[in-house]
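Pasting a structure here, questions to come.
The other protein chains are all here in position, but one chain of the complex has been omitted.
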């Protein structure tokens, strides 16, 4: 059984009180509870405060470019689909710079678990609006307030027929741990949008703000897409957390002919290309 | 009153029978019926068969990069918001390469009308799968059939709360003309996904295939988002065309402080920067 | 006499030129000739003007000739555009009925191709009639065409095969009978068995032979053929050939796959490559091996999507922000492409670096006859740790004397924890801020450039070591330059060619060879003479100039000869 010790990493460079600490705890906890060892897990992240997470634990890590978390994770998963691949991104990273990859990774339904640290702000670059910033939020770069409508990742994912769509809250670690475990357990792409207070730059969506609104879903049938869409639109007075939508579309890895014979990474050496050459004569 | 003659352009290089011809007719017709002169209109397109359209009529034209139709259109519209700006793109262009811009242009709700020539294939590059290709479609690059789930642009746009979401069919020119006119008339971003047979590469979604399925929406309340989502999911036996979703979110141009005093393009010459310099002493 | 004929098939997009041309080229290769075939087409699917041009000979041919011996005109435009290219005994083959025109000049051969096709079973077989007619005009043996038609149409059933043979034969006989002016004399070739292969095919097959298991790409002319070929072999060779949502995803997927342990590549053209440059830099920083085929076409922007140019040598050299090592290879033809891409994978993995394989439309779409390809010539050098060398405290970016860190893959040997970062990092791969580690890591990465340089072969000099005129080229202009050199020497101009198919790091021998030459020019398919400037940047040597072409069309040997003569005389 792995322990917290196995997952010990570098000293976090986050601000004291940041919601990212709670997410870190939940991720480690989930992996431990699933009995996974660090070498079995690959964390792929982008650039942002959130994306530093893999450094603060111990496991295979590819900390890549801002916005490009999902394609790297996709390539790695296809190369070695025995790895447990988790993509860690910020709301700017995943819904801003990397929005296109999210669309198509959902379509691909590859068995990756995506954790979006949604602090509704650009943290690392010091507080510009993110795609999920509430309308009207004033920042240095948006001195007249945000005028774009906020991106609703849950409604979006439901409309895309994503296989596993959940929302967590960093302030509820046990629930978040469950979400992550379920996400990893889900065969196919799973997306967990995690509400994460940024205590430094987001003075609007604070712990208190979230705590007042967030409630755990119960009595909800995540397999009903229309119902899920309803739930997805709920944002304001009350904000549901939990698994909002599920289905069991076949995962990508099962549909790619090349993976039928085993892992790509199990090097078969030089293939015999005589047939290919002969076709050219 | 403008006439078809005013809008006469270059000789089209499309394949005989291509649905793009019908779209071209509808676009011209719509502009004429709206009484717009070529110099009042700016067509921005990307790269693809569809994106050649502006050359085949006469009006201001920026035929830019593959996938980047919407940002160019956005910049131009902000610079001169009196221009009628129409963005013309292919399904690959807009839902593939340019997916991220679609997300954020919808959020911005800028007064641009987007026409997506959705032939469910990459035409210009000779027939690879596009984001909207039906699952299982076999192409040269997808010899085992498409395994990604098709992108549903309508459901997506509804989930994004786009202001005007419609579907047209190139085979129904009068209806399509109406859609385009309504889209242009809508204050804010309007998206019209246009089913367009590619007679050369898409042997699955042919005129006959569409004709069998397509029906004009009636008795539908486009202002009801849940109902719209229901309609958006309808794809298969029957495919609705018409305005599927509408709302009247304020358009971006009205919310940008810089545009309050008039058009950006009306050059005010050198501004007095003394106040800025004085702040530095 | 040496056989050296050129057949040009002209017509609109959608008329099947590619099929006619390819079948004809195969027949001629099978007949024992050397063949070079190139394609000229527009960025449209129907209409416009395209051609497919085949040169065959009983000596080696490497580029297109300027004269046409048989013009197969599938439309009138082809006649108007190309009649001026006819050689003295040249003939134009056309169908007066389908072109709705009748030409009276003696060098036209009227063949009722449509009628013959309908007789044989359908209008679609007009192209087969045309192929047959060409062979008839050449007074060539019909048997090989029969075989090729069988292979081509096998999948469509015996009736289709039979009808096509019938169509081919009727064209063959009609032409043989009616072309009294046809004076073509064939030699039967040298009887050697050769293959016919395009640049894109060679790159794809070379990659497969290198053990590449992953290609992610976004369609873009003229690179698309590579992933398309690999996709067609995906199941057989367990290759993931993934069409990405955009080029950014393409390169990042390939990097992810490479990091996880498989040989991975991407292929694109200039516009798509722009979107990959941040990924190039990422590969540089994370030291992830990656092979990029950059198939150039005329820019800027969308430019001329279906035509050829060598405009991105500097862009590939300096692409990606920041400084890090790389290699740039530029195969000269299909045969070379097969080997070069294998070497690219070796360099990429040995030095955990980005390796470019520069292609262009001329290389990608042209066909060459090749004596054979040796799948064993280039070994596979993966530069990976063995399982028993993997330790618990594995350091992905260990600082070593060569700059190369021992490379393990995630989870290897049931214990490897592999960490890397696009931020500057320590040896373990974790993000750092301090100046000393930064400096050490820059030096470590840049050190690898020396190792890469040691892999570069001595550049090929063709001709005298101390020529009066030295023509320096890179990539796909090889064939035209080498043939120009032969012509110039025959004309008494002492000329040699220095050809770089491995450009970067620039081999020091290049300077020596230039020093030995009288006057040196680069010959390049671009406007600014990039290789010339690169040589000056690296050596300080000022060449006489660059012979450039930038209208989107490939050089011919004849043009190079004229340009050299002009330069000498003017």
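Labels for the chains are A, B and C, by order of writing; each one numbers its residues from 1.
Simple rule for what comes next: a contact is a pair of C-beta atoms (placed from the backbone, for glycine too) under 8 Å apart; a residue touches a chain by one contact, two chains touch by 3 or more.
Keep in mind that what you see is a predicted model, and the values were worked out from it rather than measured.
Colleague: Which shown chains does the hidden chain touch?
Modeller: A, B, C
Colleague: Considering the complete complex, identify which of C:192, C:439 or C:562 is in touch with the unshown chain.
Modeller: Result: among the candidates, C:439 touches the missing chain.
Colleague: Determine which one of C:137, C:275 or C:334 touches the chain that has been left out.
Modeller: The missing chain is touched by C:275.
Colleague: Using the touch definition up top, pick the residue from B:100, B:142 or B:190 that touches the left-out chain.
Modeller: If we include the chain that is not displayed, B:100 is the one touching it.
Colleague: Footprint of the hidden chain on chain C, which residues?
Modeller: Those residues of chain C that touch the unshown chain are 42-43, 48, 248, 269-271, 273-275, 277-278, 280-282, 284-286, 296, 298-305, 309, 311-312, 314-315, 317-324, 421-424, 433, 435-436, 438-439, 442-443, 446, 526-528, 533-534, 536-537, 540-542, 550-553.
Colleague: Under the stated touch rule, tell me which residues of chain A contact the chain that is not displayed.
Modeller: Touch with the absent chain occurs at residues 13-16, 47, 49, 64-67, 96-97, 99, 122-126, 128-129, 131, 140-144, 200-201.
Colleague: Taking the full complex into account, what residues of chain B touch the chain not shown?
Modeller: Counting only chain B, the missing chain is touched by 10, 38-40, 42, 44, 47, 52, 54-55, 58-65, 68, 70-80, 82-83, 100-101, 103-104, 256-262, 264-265, 267-277, 280-281.
Going forward, only the chains that are shown with their structure count from here on.
Colleague: State, to the nearest whole Å, the distance from the C-alpha centre of chain B to the C-alpha centre of chain C.
Modeller: That gives a centre separation of 37 Å.
Colleague: Considering chain B alone, which of its residues make contact with at least two other chains?
Modeller: Expected reply: 96-97, 99, 131, 144.
Colleague: In chain C, what residues contact two or more other chains?
Modeller: 234-235, 241, 245-246 - these are the residues of chain C that touch more than one other chain.
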